[in-house]
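Beneath this line is the structure, given in structure tokens, with notes to follow.
The complex appears here minus one protein chain, its other protein chains still in place.
Moving on, here comes chain A:
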Amino acid sequence: MSTATSKSLKEKANQVMGVNLKDAKLAKSYMAVAFIALLLGGILGLLQGFERAGLIQLPYWFNYYQVLTAHGLLLVVVLTAFFTIGYFYAGLSHCLGGLLPKVRKMAWIGFWMKIVGLVIAIIPVLLNKASVMYTFYPPLAAAPSFYIGLALIVLGIWVCAFGAFINVASWRKVNKGKHLPIFAFFATAVFILLFFGSIGVTIEVLILIAWSFGWIPTVNVMVSRTLFWAFGHTLVNIWYLTAVSAWYVVVPKIIGGRRFSDALTRIVIILLVIMNIPGGFHHQIVDPGMSQALKFLHVFMSLSISFPSLMTAFAMFYVFERTGRKLGGKGLFGWLRKLPWGDVRFLAPMIAMIAFIPAGAGGIAQTTNQLNQVVHNTMWVVGHFHLTVGTSVILTFFGISYWLIPHISNRVLTPRMNKVGVIQTIIWTIGMLFMSGSMHAVGLLGSPRRTSYSTYGDNATALGWDPYLIFVAVGGTFLIIGVLIQVFAVFHMMFFAPKGVTEFPIADPEVPVEKTPMWTERWGLWIVIMLVVISMGYVIPLVELIVNAPPGSPPFKTW
């Protein structure tokens, strides 16, 4: 009991005195890497946009496919992983009363494992020995060091996941009978998904290491692909859940409101954990080797993930309307005008949420089998994920940066920097409207993804895509300006903004406070159910793909 009170005293002290300096240094390092990755990845994205529009031609020593492999890795692995881990570790430190020294050390070990892994993986990409995209589908075979680097990155992420579990478990031991703070609840969910979602791909990568060294002659390409997407899709939802955590927990505080129902929030999180991983099959709808019945089952698996998202959509607008009315908004839509549109910490995540409406609708459309056939592997898909991850997730991350970076740096967000942020958000939105919009359109006309500029021998159909592709370059130009402003803002807030205390904004629960059922805390049970759902989704197809496997494929280097 005495430890419990001293602990909560420490928590209070923490809240008053601001951030734990050692934990802040950790979070700052993660954030710095994330935004450097944004800068590098953004520059590569611009090159791709210009190349696809036919405006420039990339040289043979730094060709389109090298650039695209690096763009994918930097943005969807490095940026998101480092941001997510830095953000949740900062939040765990804040709401669990500081990281345990052991856990902080684990987070640093994980940090360096990921950095070393990244360097080992990116060198062969730069040497044109690993132009295999971030999906590295065999039998395209990269240099072994590419896979070794990826394995190290995943192991580094696992170390961080276990660090988070240890910290949460220790808090729960001291605070028996209490609910895990909502932010830590989100963090637990994300780290569970990161760990369980990446087991399959780790097995794949280990096999590919042996295969690329020539220790095993052939590899099962369909199994590899399936294991990859079990991870790839989960990763998408990890970013999403990270963004959603800010929507539920942080945004209400920023607009001066309260959180949505605590119990329903926790249920959304649990549902997203349980139902997530089998969704990966919607990346394989036009693959051979799987029956139509199985694919139909997986339409269900994918669509069911939209249920918690629909609950989220309701929750957000509920909070906005309630807060807007409390602030004096009248009439059917008057509350909208009362929201703090000039505050980047609200504007950026708000546009992110709005972007998720068409993004989610597009996702539902393309996960249904027949419609997938229309857009699979076309530029439509590239438009789709620049809207989901490139806008909904990334703009939320940007919005977070305007309070998180000052918080961990013991500095403040000045009104001028806020204005910079608002301009950045608008530029990003315009850029993505152009880029993602034209990508969607040209994809419907048939333009393929992952393809450098080509007229296919002046084919009339292909020439008809060119006007749309110009708009990809136009959007990319806006976006690179957005990237530069954002990176400037992050490092300015980290090192040069005026000193001061910035709070970690966590909204209070709705009043009257209703009791959240204790069963929501049964993480062991949720993991078991998650594993059952994963087995329902994967055991049959994987066994089939292994038992009925054709002879495997030897490695190919076709670039």
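Simple rule for what comes next: contacts are C-beta pairs under 8 Å (C-beta built on N, C-alpha and C of every residue); 3 or more make two chains touch, one makes a residue touch a chain; residues count from 1.
One rule holds for everything that comes next: contacts and distances are computed from a predicted model.
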Per UniProt, the name of the complex member that is left out, chosen from "Acetolactate synthase small subunit", "ABC transporter permease", "Cytochrome aa3 subunit 2" or "4Fe-4S ferredoxin-type domain-containing protein": "Cytochrome aa3 subunit 2"
Option from A:62, A:296, A:333 or A:496 whose C-beta touches the chain left out: A:296
Touch with the omitted chain, as defined above, among A:338, A:376, A:407 or A:440: A:376
Residues from chain A at the interface with the omitted partner, ascending: 63-65, 131, 133, 137, 139-140, 221-222, 225, 261, 263-264, 267, 284-292, 295-296, 299-300, 303, 306-307, 310-311, 313-314, 318, 364, 368-370, 372-374, 376-378, 445-446, 448-454, 456-457, 459-462, 514, 516-517, 548-554, 556, 558-559
